[in-house]
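I'd like to ask some things about the structure below.
Missing here: one protein chain of the complex. Every other protein chain is in place.
Each chain gets a letter, A, B and C, in the order it is written, and its residues are counted from 1.
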Amino acid sequence: MFVITKEPISIEEVTKKVVRRNAGAVVNFIGTVRELTKGRRTLALHYEAYPAMAQKQLKRIGDEIQERWPEAVVAITHRTGSLDISDIAVVIAVSTPHRKDAYRANEYAIERIKQIVPIWKKEKWEDGEEWIGDQLEKTTYPKGQPEEVEAP
Amino acid sequence: MFVITKEPISIEEVTKKVVRRNAGAVVNFIGTVRELTKGRRTLALHYEAYPAMAQKQLKRIGDEIQERWPEAVVAITHRTGSLDISDIAVVIAVSTPHRKDAYRANEYAIERIKQIVPIWKKEKWEDGEEWIGDQLEKTTYPKGQPEEVEAP
Amino acid sequence: MINVQCFAHLRERLGQNEITVDHNRISVKNLLEELAETYSLQTDSFMVAVNEEYADHDDIVKAGDTVALIPPVSGG
Partner (left out) sequence: MINVQCFAHLRERLGQNEITVDHNRISVKNLLEELAETYSLQTDSFMVAVNEEYADHDDIVKAGDTVALIPPVSGG
């Protein structure tokens, strides 16, 4: 249910993992590579992971969700390697019997991914490249609830 | 972008319609046929639409979303006809530059679908069948914000 | 003459897709009242669509309009 892969991600496949006969709602989050970040034009992205630990931390997020929303079923696939604009970097699928829980649990998952999963993004522009994350001036040691963090 | 169809719905196809180079977040809602509703075992569902008007009302929901979230792009496909347990009845895809908007706008869409789109569901059980909606004792004339309604 | 389309349980109950009322102009409110009486319907929770948009009770329906009775919806 929790996968780090170098291959393109199939939304249908991740979704199928969470469909249940008694869950009428599935919410997907699909993160794609965005061309403009803070006005700067991205040409491509490279994602590097610490794969074994990243997989373990995705699983931990699944466990956290099941504590908070016991009926939720969660699957997450994150891609690594070089991605082009509009390529899919991550798919999160959550099914629940009631749809509000699926939205909430899914949003919880993406916030937590950005906090605790050891994956790093390098942006390539026309005039250079940079690992994202190293310019943050704050400690990201994970504890408790996710903070409100804007998507990069 | 707004479709009423008798064919099975492809999640990837609906998603592709909203992917944009400058939108890094897509949120999908996928409504599937649930086996148990209020403890009663559903064998199958039948959806009937007033197709031309349903399409127009889906478009209206898209317009409402663009007023509230001007950068959002929305696609909705709703299936009609006979569906089995776990079949997909509706897919809503919303892309936005920032992910929080995609969750909010998507949830707005499903609430509004349940209020204003002329589609009716007939549930079939072992001991009978019933059109859902006709047992509601409230006026559903649509105006303004969606009410908080639990998924059926 | 105005033709009114019917759907779902309403269509099944009336046994037809369409009912006809003998008017050339009628308000939505009066149309609902007439249908309630003629067909013994509880129309309190029904909406009326004129040319595929929801109509207010004061709106006027004319011959040639596309008219439909919309019982509470249950899609999604």
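Worth a mention:
Following the convention adopted for this analysis, a residue touches a chain if its C-beta (ideal position, glycine included) is under 8 Å from a C-beta of that chain, and two chains touch if they have at least 3 such contacts.
As the structure is a computational prediction, the values presented were derived from the model and not from experiment.
Touch, as defined at the top, links the missing chain to these shown chains in the whole complex: A. In the complete complex, the hidden chain is touched by one of A:20, A:100 or A:122, namely A:122.
Checked against the full complex, the one of A:27, A:49, A:74 or A:93 touching the unshown chain is A:49.
In the complete complex, the residue from A:26, A:65, A:89 or A:105 that touches the missing chain is A:89.
Touching the omitted chain from chain A are residues 31, 47-50, 52-54, 56, 78, 89-90, 110, 113-122, 131-134, 136-142, 151-152.
Note that in this section only the chains that are shown with their structure count from here on.
Remark: chain A and chain B have CA centroids separated by 25 Å (rounded to whole angstrom). Per-chain CA centroids place chain A at a distance of 48 Å from chain C.
Residue positions of chain A with contacts to 2 or more other chains are absent.
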